[in-house]
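Notes follow once the structure below has been shown.
Here the complex is missing one protein chain, while the rest keep their positions.
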Amino acid sequence: MMKVLRLLSSSRNQFSTRGALSMHAHTHSTSFSTASKSFSVKAGTSADYVHAPFHIYKGRAALSFSPVLPTFTKLESGGLIVGRRGVVMLRFTPAIGERKYDWEKRQVFALSATEVGSLISLGPNDSCEFFHDPSMQSSNAGQVRKSLSIKSHADGSGYMVSLTVVNNLLKTKENFIVPVTAAEFAVMKTACSFALPHIMGWDRLMSNMPTGVGVGRQQSKVVPQLLDEWDR
Amino acid sequence: MMKVLRLLSSSRNQFSTRGALSMHAHTHSTSFSTASKSFSVKAGTSADYVHAPFHIYKGRAALSFSPVLPTFTKLESGGLIVGRRGVVMLRFTPAIGERKYDWEKRQVFALSATEVGSLISLGPNDSCEFFHDPSMQSSNAGQVRKSLSIKSHADGSGYMVSLTVVNNLLKTKENFIVPVTAAEFAVMKTACSFALPHIMGWDRLMSNMPTGVGVGRQQSKVVPQLLDEWDR
Amino acid sequence: MMKVLRLLSSSRNQFSTRGALSMHAHTHSTSFSTASKSFSVKAGTSADYVHAPFHIYKGRAALSFSPVLPTFTKLESGGLIVGRRGVVMLRFTPAIGERKYDWEKRQVFALSATEVGSLISLGPNDSCEFFHDPSMQSSNAGQVRKSLSIKSHADGSGYMVSLTVVNNLLKTKENFIVPVTAAEFAVMKTACSFALPHIMGWDRLMSNMPTGVGVGRQQSKVVPQLLDEWDR
Partner (left out) sequence: MMKVLRLLSSSRNQFSTRGALSMHAHTHSTSFSTASKSFSVKAGTSADYVHAPFHIYKGRAALSFSPVLPTFTKLESGGLIVGRRGVVMLRFTPAIGERKYDWEKRQVFALSATEVGSLISLGPNDSCEFFHDPSMQSSNAGQVRKSLSIKSHADGSGYMVSLTVVNNLLKTKENFIVPVTAAEFAVMKTACSFALPHIMGWDRLMSNMPTGVGVGRQQSKVVPQLLDEWDR
């Protein structure tokens, strides 16, 4: 069965800075390949994050992916609310020789939680396609168009993952094709299933609470969370 | 195959305050849409919780869901026992215009662990239905009746999720219908599978223990947990 | 397809104290039902554990289950090694009236990691059966015989879970039968899948490490774990 999902990302103002992001992302990826080079991080920001992209190197292009966690905003009450949503960031880089990739020419595609849900529920014979407009809700809306396609091989042995970026402003059209084996796709699905609750911020709902019940802390009333909601 | 599960929530006195809860929940949801506005939290309660509902906005109504963790009660021995059970809270809000929803009119439906089990085991062609009486075991028992229905589309492309609330006291009947795509339902299933051990309190069973084996802590006897049960 | 797995638990000396355990377990369960009563814990033991069993109450008996984590032994090197293996403990309690259960007469059955593996891989039409001898490797070997059977309903709507305990010493034979719906079994499978790495001790392998990379801790060489194994 060939099931093609066509979703037009509405992405309420959350991916509008993607142009800038992909430029900066290049800086990061350079560092991935030459570990001695340090990141160019803005002074004053917390630089203590972890980089653990998973790379799939193929003949014509490389695909890497890693989660980007949501940010939280503090409420006057002291609670936290999800601000910017998390994503799973896909990065495509063209090959320029044997085992050589041009990180300057990479393009990114940020999967939302729902798109991750689509990916992890793909059967061995299913396919899906997503469309993003990085300039949505700006004056450049419609000028850059990205489409990601995940198409299963006929024999169920894997998927063809491809990204097309059409940029009417620069008059360019880029295409990246990465064949992904069933085993590699299993890694993507398992890792994305693991990441999904985290990009939704649900791991915080959990990890925020154990403080009250830690060994050695004695409290008469443990875990007051949501008492105001449940107990009236 | 159309499999309809009909479960009458017995919910031993744990959902009896739902009327009050849905009123309070409205206050919260207002804040969700206008982040600059702070929560109205009771003074003295712990306000350091995290809000990370997942929203599915559709034409006639919006559906959001998030886990509510269990509470624990301290025993004289120093141990902890689950008090109020956790739930996955579904919230339905009617649309009152394009991309506008009336948070004042929202209704909630709290899925128990078993109902979550039902949801996460739904196949692409399965359906299920749950009935709740928020006033069970009170003098108003039977006066308010909520039913949640999750019905698969014939082509397996998703589900129709609907909530009906009949309130004999107020002489009202409300109905919320939210079509959920297969991708969105995959998010619900994955997130609810992640949340299930947490609403059961099983994450505490785990997280309560590492203290004894932390790096830098030297103990002759590590992890005495349950020694009284196993070692006699 | 009806697939019956018959496993004779060899359980190298790890379940030999089960007779004593089931006696003590009764004390615990009394506390579960009457929360005002405290546990009888041996003085000097760490009592700061968490009780979060999941209960399935049915007409003839109740079934509850919860994980019991492994214990660790400290090596001279400072490392930790799994001592007693963790289990998922099933507890069966006979009904003695409407919604009343006789906790004094409960019987337990401790699922090993492999038996948990068997349970979580059961299809809707599969069945399995386990046999335990709590007195294995003692002089009473063979005198008490426990068998747990999980048998799917013909229509795939759930399972019949039953425990038989034959005690030749006391000349008794007890039988517990608990029908488990598909939704309840989904809770068992999801919770047991979550618990499995924990009863194997694999969560410790993970949680033992983040200390070295915590925000605010600066180290030139992060995560020295297993350097002795990999770096020579």
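Observations on the structure shown:
Labels A, B and C are assigned to the chains in the order they are written; within every chain, residues are numbered from 1.
The criterion applied here is as follows: a residue touches a chain if its C-beta (ideal position, glycine included) is under 8 Å from a C-beta of that chain, and two chains touch if they have at least 3 such contacts.
Bear in mind that the values here come from a model prediction, so they are computed numbers and not experimental data.
Set against the missing chain, the residues A:V161, A:V178 or A:A195 yield one that touches it, A:A195. Residue-wise, the contact with the chain that is not shown comes from C:S118, picked out of C:S66, C:T93 or C:S118. Residues 3, 5, 7, 70, 72-73, 75-83, 113-118, 120-121, 128, 193, 196-197, 200-202, 204-206, 208-210, 212-216, 218-232 of subunit C touch the missing chain (whole complex, contact as defined above). Residues 17, 20-21, 24-25, 28, 31-32, 35, 38-42, 45-52, 54, 66-69, 71-74, 78, 80, 84, 157, 181-187, 190-191, 194-195, 198, 203-204, 207-209, 211-212 of subunit A touch the missing chain (whole complex, contact as defined above).
Here, only the chains that are shown with their structure count from here on.
Counting hops only between chains that touch, subunit B reaches subunit C in a minimum of 1. Although subunit A and subunit B share one sequence, what matters here is the overlap of their interface residues, and that overlap falls short of half of the numbers used. In this assembly, the C-alpha centroid of subunit A lies 37 Å from the C-alpha centroid of subunit C. Contact of a single residue of subunit C with at least two other chains is seen at positions 46, 48, 50.
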